[in-house]
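Entry: subunit A
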Amino acid sequence: MEALIHWLADLLAKWSWWPFAPAPSATVVVWLVYAAITAFVIAPLAMIVLTWLERKILARIQDRIGPNRAGPFGVFQALADAIKMLTKEDITPSGVDRIAYNIAPAMAAVAAIAVFAVLPVAPGIIGTDLNIGVFYIVAIGAYGILAVLMAGWSSNNKYALLGAFRAVAQLVSYEVPMVLALITVTLVAGSMSTADIVAGQGSGWYFIAIPLTFFIFFVSNMAEVNRSPFDLLEAESELVAGFHVEYSAFKYALIMIGEYVHMLAAASFSAVFFLGGWRGPFIDWAVQTSPLLAVVMGHVYFLIKVGFMIFVLIWIRGTLPRFRIDHLLDFSWKFLTPLALLNLLVVAFVLKLFQPGTSAGIDIPAGPLSGLYLGGWGQTLGLLLGSILVVLVASAVVKAFAHRSKDAGLRAIAAAE
Partner candidate 1 sequence: MEPFVFFIFSILTLGGALGVVTTKNLYYAALFLIMSFSGMAGYFVLLDAGFLAAVQIVVYVGAIAVLILFAIMLSRKVMTRNEPLLNRQWGLGLATAAIFFFVMLAVPLNVKWPLSNEVSSGNELVQLGLAFLGSYVIPFEVVSILLLVALIGAIILARDTSDVEVE
Partner candidate 2 sequence: MTIPLSWWLISATALFSIGLYGVLSNKNAIAILMGLELMLNAVNINLVAFGRHITPLEVTGQIFAIFVIAIAAAEAAVALAIIIAVYRQRTSINVEQLDSMRF
């Protein structure tokens, strides 16, 4: 990215007719092009590829063939669907609140796309390396919630409003465990910058060190992107389609782009935070010898990981039935949130044990086990043991409570009879 900016700045300096200062304008141009590629190429492409993949994989899971008419393996089916969607009549129902109704889909798409600004795709390829990258992702998520609320309210439809209320309850509830999981990652990496988090996984991916955090993050992310089994806000059988019943044609396409890009973002950030992002065999060697090779390898490794995460998301959708709304909220508040808090405490404690003396250039007392840090491997092992401990405690607690509630339920039935 920086190399590209330098190259363009040199080029602009040679062009006598270029009216602006070369360095800042080169930065602006590179950023604009990056943003435009993300928004106008990656986002629609993601939607088209993901819908096709989803239909194909779901069909296989359900022992069907899936789309197979348009093109080899039906690859053009999604493209045809997209064209159909764009050429349909754009209906604005008469009872809607025009301004909010028209802004909401754009906001949903923008909120989903904006998080890609801090996604490290390959060594050096990142929109902007914010020092609060993780926090930025959480902040942008707020606009996604807002878009859902605006769409639901302005549609002037009871299904849409119910869907929006459910959606916001769900999104706000699952934001808590997600943020707690992200704080855990931040603690382990010692930085909120996404590039630093990938760089920090040189000695072991965080998936190995803190698998429980990965589980919490992944489950709450599934709820955040409204994937089955958490797709309650569009629960077709109960709510028609949730907050976007009234939308058609291009606005519907925008909402769908928002949804699929959000799913892509969830998969990408799972890969960045826990699966080492662009890390893979020989990448460190490639970074030192040839930056271009490293960029290509980084893209390949990253796409493999993202593809795997998306496959898991679709797989889960094809396998698990939908939650009930009260179970869904209970699951977040009574299970995931306490678990995430306990996990955060244990991780902080283990990190303190292995504290190696200095952090961010500031001297702090070294932990009692800092001799066992072993270039990160000792700490990884310690974190893994901590995770296992938390899982054991949590399963013991859940077991005890499950027995009790089961007993209570049986007693209630017996009393009724």
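How were these picked? Simply put, all candidates are chains of the complex that A comes from, given by their letters.
Here are some notes:
In this section, contacts are C-beta pairs under 8 Å (C-beta built on N, C-alpha and C of every residue); 3 or more make two chains touch, one makes a residue touch a chain; residues count from 1.
Not measured: the values here are computed from a predicted model.
Within this complex, the numbered candidate that touches subunit A among 1 or 2 is 1. Those residues of subunit A that touch candidate 1 in the complex are listed here as 24, 97, 99-100, 130-132, 135-136, 138-143, 145-146, 149-150, 153, 161, 165, 168, 172, 175, 192, 360-362.
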